[in-house]
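Here you go, one structure.
Note that one protein chain of the assembly has been removed; the remaining protein chains are unaltered in position.
Letters are used for the chains, namely A and B, taken in the order the chains are written, and counting of residues starts over at 1 for each.
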Amino acid sequence: MIAAPRLGVEERFAIEDLYAAYVDVLDGGRYDEWPHLFFEDCVYRILPRENWERRLPLATLSFESRGMLVDRVYAVRETLFHEPYTMRHTVSNYKIALDGDAYRVEANYVVLRTKRGISELYSVGRYYDVLAIDGDELRFREKVAVFDNELIPNSLIYPL
Amino acid sequence: MIAAPRLGVEERFAIEDLYAAYVDVLDGGRYDEWPHLFFEDCVYRILPRENWERRLPLATLSFESRGMLVDRVYAVRETLFHEPYTMRHTVSNYKIALDGDAYRVEANYVVLRTKRGISELYSVGRYYDVLAIDGDELRFREKVAVFDNELIPNSLIYPL
Partner (left out) sequence: MIAAPRLGVEERFAIEDLYAAYVDVLDGGRYDEWPHLFFEDCVYRILPRENWERRLPLATLSFESRGMLVDRVYAVRETLFHEPYTMRHTVSNYKIALDGDAYRVEANYVVLRTKRGISELYSVGRYYDVLAIDGDELRFREKVAVFDNELIPNSLIYPL
């Protein structure tokens, strides 16, 4: 009745599983595992919607290798002093396109932050990602989190 | 181990893809594309949960053709003056049933609205939709958004 999409079932599930793992690692506070969800040679950026739409390069955070992600985790763990909080992600409504040997994936995200027992809308936006196979694992080659609401830069401790 | 559901895999993915496109069009502000996700002969309604449960006909918005959706987009664009805002949808937990050549789909939605940099819970509810193949595209034949929380009618500019 409906023509089969060109994206295979296993590919879809592997993509959804990578996002589930991403969410699980961050929300579970297992930050050491986070860089391993990316290629060695990767891009990770967080930027406001306004800059994204106007193609302005300025990002709130911008990393360009897995090593920089590892450094970030170290900084968060050892050098940034902040009141503890936990996150809870909802990633939904995946838009997936094949692009050569990679997948362009967009998805809406909502990150709720809980601090002193109170949950609040922390960051709301959309991921614009590129995923590909690295060895025998699917990983992020690019991950760009574009946020709708104001993010006070100093308040951004953990990755989105 | 688990008996195969009667709904095919490709059908499920096509349904999820239509919702992903719907969300992408609205959250991305590409309102001109929105009417094309519907049949020419369609129903689009927004109504409060109380009216839905009591089968009261009164709707906050009610359109009965693609042409009316096009008119709405024009009105929103050209005649309604309002403070700009953006939306971010989360549509989740699809309940899908075959109904002849159509699909009855229910799903929870949450729409977050961001205005002057602040995100808030804007509308929370459930879609009660009918989807079917129109030519070679899956489209909405009916879309009913039933909201739990109070919606100040004048504040409803863009479709949910």
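In the analysis below, contacts are C-beta pairs under 8 Å (C-beta built on N, C-alpha and C of every residue); 3 or more make two chains touch, one makes a residue touch a chain.
This structure is a prediction, so every number in the text was calculated from the model and none was measured.
**Q** Check each of A:91, A:105 or A:160 against the chain that is not shown and name the one that touches it.
**A** Residue touching the chain left out of view: A:91.
**Q** Of the listed residues A:19, A:38, A:52 or A:128, which contacts the missing chain in the full complex?
**A** Counting the whole complex, the residue in contact with the absent chain is A:19.
**Q** Residues on chain A that touch the omitted chain in the whole complex?
**A** So the residues of chain A touching the unseen chain are 8-11, 13-14, 16-17, 19-21, 23-24, 27, 86, 88-92, 101, 110, 112, 114, 117-121, 133, 136, 138.
**Q** Touching the absent chain: which residues on chain B qualify?
**A** Touching the chain left out of view, chain B contributes residues 1-5, 7, 9, 12, 49, 90, 92-95, 106, 108, 110, 121, 124-126, 148-150.
Basically, only the chains that are shown with their structure count from here on.
**Q** Could you please state the distance in Å, as a whole number, between where the Cα atoms of chain A are centred and where those of chain B are centred?
**A** 26
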